[in-house]
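Sending over a structure as structure tokens; questions will come in a sec.
Omission of a single protein chain aside, the complex is shown with its protein chains in their original locations.
Coming up: chain A.
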């Protein structure tokens, strides 16, 4: 939400490709993307659940939780964007084996216009083999549209969307209200699950802080107390702060 007096550029709901130039259709792709998932051991035959943590807050949560789990690094995906000036830009997507049959995927933010479909294409073979896909992402609380004004919203809360094949009983958060939308890699994964009849669930954590602390982590803790087949034990999930935030104005 803009601050009082802040000048906010109006954006078009038609997004950035709203144009009419014929020449732009003939523009060549400025870069070539190369993505590949490298498994460190053998490719798992049939993982039960894939948990995808997308965005900074969800990734910080996974990193914090991983300390208590002693997971095994299972695979990583590297994407190289070879632009015209030949400067490779790498995207690291890590997959961890959290327990037997449960894999956690740490997916950093990617440019949806350039990479989301490529990332998805590499992950699809893994999704095809697993029983269900659960995605966790975070959005700023002011982005939430509802009947309450932004200032009356809680500091952190969770909403969920799930596919028609996902068991409703396993969803541990209220349904995301229309017209709220989720974009990017989480949306592409859940859309794929719906179109190709794979049970999938997306948890969206709305927080007013981009940093992981006891307040912003609370909805994630609540969800993972019941999700993940008991992998996330209570002692693992109880923490105050994952990132050392400055607690004083004088010293770090």
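The definition used in the following text is that a contact is a pair of C-beta atoms (placed from the backbone, for glycine too) under 8 Å apart; a residue touches a chain by one contact, two chains touch by 3 or more; residues count from 1.
We take it that contacts and distances are computed from a predicted model.
S.K.: Per UniProt, what's the omitted chain called: "Proteasome assembly chaperone 2", "Ubiquitin-related modifier 1 homolog", "Cytoplasmic tRNA 2-thiolation protein 1" or "Nucleotidyl transferase domain-containing protein"?
M.R.: From the choices "Proteasome assembly chaperone 2", "Ubiquitin-related modifier 1 homolog", "Cytoplasmic tRNA 2-thiolation protein 1" or "Nucleotidyl transferase domain-containing protein", the unshown chain carries the UniProt name "Proteasome assembly chaperone 2".
S.K.: Looking beyond the chains shown, say which of A:107, A:123 or A:190 touches the absent one.
M.R.: Touches the omitted chain: A:190.
S.K.: Against the chain that's been left off, what residues of chain A make contact? List them.
M.R.: 10, 12-20, 22, 24-25, 27, 29, 112-113, 116-117, 144-152, 161-164, 168, 175-188, 190-192, 194-196, 202
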